[in-house]
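In what follows, a single structure is set out as structure tokens and then discussed.
With one protein chain held back, the other chains of the complex are shown just where they sit.
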Amino acid sequence: MPDIRISKENFPGAIKQLMDRYRVFAPVKKGRFHEFALLQNVEQADLGFSNTLLSPKGLFHPQAERMFEYSLAREDPNAGILKEAQKDFSPRVILGIRPCDAKAFELDDANFNTESIKDPWWVQRRETTTMIGLACESPCSTCFCTSMGTGPFDTAGLDVLLVNIGEGYAARALTEKGTKVLEITSGCSSPAGDHLPLAERQQAAEQRIGTAFDPAAIAKKEMLELYNSPAWEEVQFACLNCGACTFVCPTCWCFDIQDEVCADKGDRLRLWDSCMFPLFTLHGSGHNPRSNKIQRVRQRFMHKLKYYQDKYNSGPACVGCGRCVQACPVNIDIRQVGQKMASPDCSCSI
Amino acid sequence: MSDWEPRIIAFLCNWCSYGAADLAGVSRFQYPPNIRVIRVPCSGRINPKFILAAFRHGVDGVWVSGCHPGDCHYIEGNFYARRKFALLKSQLEYTGIVEPGRLHFSWISSAEGTKFAETASHVVESVKAAGPAQHFVKKQAEVA
Amino acid sequence: MQQSYTESIREAAKRLLSEKRVEAVIGFRKGTIPFMNEPFLARTVEQADLLIWDGNCAMNLANYLPKRTGSVAITAKGCDSRSIVIHLLENQIKREQLYILGIPCRGMTDKRKIADNLNGREIIEVEETGEKLRVLGRDFEQSFERTEFLEENCAVCTHKNPVLCDELLGEPVEEQQIDRYEEIRKIEALPPEQKRLFFDELIQPCIRCYACRNACPACYCPTCFVDESKPQWVGKTTDPTDTRTFHFLRAFHVAGRCTDCGSCERACPVGIRVRLFTRKLEKEVKELYGYEAGVVQDERPPLDAFRPDDPEPFLG
Partner (left out) sequence: MDNPYLPYPVRIDSVITETEDRNLKTFTLVFINAEDERKFEYIAGQFGMLSIAGLGEIPIGIASSPTEKGFVKFTVNKVGKVTTYLHNMEAGEIMGVRGPMGNSYPWDLLRGSNVVIIGGGFAFTTLRSSIVYMIDPKNRSKFGNIDVVYGARSPGLLLYKDELAEWEKRSDINMHITVDGTNDPNWKYNVGFVPTVTKQKAPSAENAYAIICGPPIMIKFTLPVLTELGFPPERIISSLEMRMKCGIGICGRCNIGTEYVCKDGPVFTLEQLAGLPAEY
């Protein structure tokens, strides 16, 4: 399908058409920040955002999700037997997702959707979701996506790429799902014509993003050498061991499973968890393999920047969205940590 | 709602109010049956978590009763408790978790069976006036 | 003016380190993004040169003291010093381990308030000169009077000068007489239903990352109540009842120990004004027991003390 244009005037109409067929999630401003939310009306969608405070991972891996439900009533013959909780897997569109976040879900797929084991909720949500990405034209100073193997115009994981071209949006279908949504909205669009200034815009955006560190240099290092580096001592000092970095991160997928009972009804829930919390690894016996802050801080960075690369023989589990840099209450900056890890003697010039 | 009866948890100190409840019973003083007693070794044993837990589990009122200040079996347990209760009650009402009339404290010695029955009636009356607790009851989590 | 603090801190740190008076100095080093500095442990004279002081040193450094071994110097504003007093009272650190570099504080900058004035434009750089802030973006530049953009807790601070220190790194600043609880009284005056709705809305964005708890110097329990499982006092989802339980109990645990340093609020990644919980307790403690946390060095915290004639406003 050739590229199309949707004018600013027609854009709300196009969203409306999508809302007739899909559940549409888009950035919505709430208080000081934006978040991805189910649109109730077209006006809520606000594509004039830099990025959402929280990553959109909650759309695929909610902070708390009911996995199973069960009855504990004595008289119930099925008491104690778990049943899958009903969920809405009707088709949906995520409108305005940034390329870095879409890329993050591809990285997360390596965990949730493997040859042998598939996470049913993740996989179904991924299958029923069409992602309309919005190219990033004014990256933040904390962005470092280009160092992490993605970029402000990266199409990885997207079905459609939208580019703001001033008078409207240019749209390029990247997959069949993407073609479908553009066909649905075709009444609001016109052919893009020959020359779309996408390459120039992409270049301009990429130039704004500095180089943070080279993940390939980390991949080349010996795992245990990095693990045992004295540099962690300095990295970890300020850390409070809160979960802010992990909760805002699009590639932090670790979760906990908990049962909750109210009266004679029970739920098995899964909840975001964080390797920053001591409870994360605490054994029943009281032994904790990562009982110290330094171990937990190291685990987070090593998992993202080293273990993931080694395990999947790929780039790091980081897309350079910069959220953790902004959210950290004590300014622990993954760019600095990555630079340390990548440098020959684990030092940092910043 | 007319046949609604409140459920109230009473944390009673073993050395005084619990005895007072006993005395009220053997003396055949009448008081409403809405109270479920949990015996504690001292009002100083009350942790704010207990009170929150009771409300989370859906009780309509909580009543804590201990020895008169100065008469603590452990000399000063209820002196500490007193400060805790003052802050706790004001904070619970300030944050809107507990409406006025749901949370009660009293000092009742083991000799005060009458006072126990009277206070119990008063507690039940005020919790009834506050109506069924709705807002801080833990229900099935509102999650995806 | 605050630049001179940087110089005095470095000078003192180098002296203390080279004289082996302390093994390390806890302070701040320049952050990587605007309005942020990173708590930093300087172990060598060279590292001491990284220490700085400006209006972005809000995090309470007393948080890094509990259970520390060895001797350490620490830069302390008024609130930090009060938290240190609390730690000393609660035996989290010994006085002889500490060398306190007192800093008369001129208040910390509220980055969110500044951002609110920029219409979504991103700040790339900030220059702080005295009380003037020059904020630079990609295509704009704007100046602010810092005193008008102080963190809320700083704006109502009545203990800017350290209450305890070994060395004061500057002239004491003037303390203000101010009504600290105006906003609290407004909330108190709301009808119960409104109070509930107010706090429900306040904590609605909470993601339960526990940054507020962990940023707090007074929160150092080895096992926090949220992690207790037998029984479990609070659920771990973002269910409103659980989130309210968490915020309530967190605030209650620091009752009479909170110095209103504002670290919790500053740490919150979603911008919840969590001090609205703690300040009410602070007000009660002050009104009922005449106590201010960490101001007097040898007075037990209010929940670890009593007077026979304590008021009993909860009766009836």
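The chains carry the letters A, B and C, assigned in the order they are written, with residues numbered from 1 in each.
Keep this in mind: a residue touches a chain if its C-beta (ideal position, glycine included) is under 8 Å from a C-beta of that chain, and two chains touch if they have at least 3 such contacts.
All values reported here derive from a predicted model rather than from experimental measurement.
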### Task
For the chain that is not shown, enumerate the shown chains it touches in the whole assembly.
A, C
#### Entry: From A:Pro99, A:Gly266 or A:Gly338, residue that would touch the chain that is not displayed
A:Gly266
### Query
Pick from A:Glu43, A:Glu84 or A:Glu233: which residue touches the chain that isn't shown?
A:Glu84
### Task
Kindly note down the residues of subunit C that lie in touch with the hidden chain.
229-230
### Message
Which parts of subunit A face the unshown chain closely enough to count as touching?
### Response
67-68, 70, 72, 79-82, 84, 111-112, 114, 117-120, 123-124, 223-224, 227, 253-259, 261, 266, 268, 270, 273, 275, 280-285, 289-290, 295, 299, 302-303, 307, 310-311
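What we mean here is this: only the chains that are shown with their structure count from here on.
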### Message
Is the chain-to-chain touch network here best called a line, a ring, a star, complete, or other?
### Response
complete
### Query
Centre to centre, by mean C-alpha position, how many angstrom separate subunit A and subunit B?
48
### Query
How many Å are there between the centre of subunit A and the centre of subunit C, using C-alpha atoms for each centre?
31
## Note on the structure
Among subunit C residues, those touching two or more other chains are 235, 237-239
## Note on the structure
Each of the following residues of subunit A touches two or more other chains, namely 63-64, 260, 269
### Message
Considering only the defined contacts, which subunit B positions touch subunit C in the complex?
### Response
48-49, 52-53, 56, 69-70, 76, 79-80, 82-97, 99-100, 105-107, 135-139, 141-143
### Query
Which residues of subunit C touch subunit B in their complex?
187-188, 192-200, 225, 231, 233, 235, 237-242, 244-245, 247-249, 251-252, 255-256, 277, 280-281, 284-285, 288-289, 302-306, 308, 310-315
### Of all residues in subunit C, those that touch subunit A in their complex
31-33, 36-41, 59, 63-64, 112, 115-116, 120, 122, 124, 138, 205, 207-211, 213-215, 227, 235-239, 263, 266-271
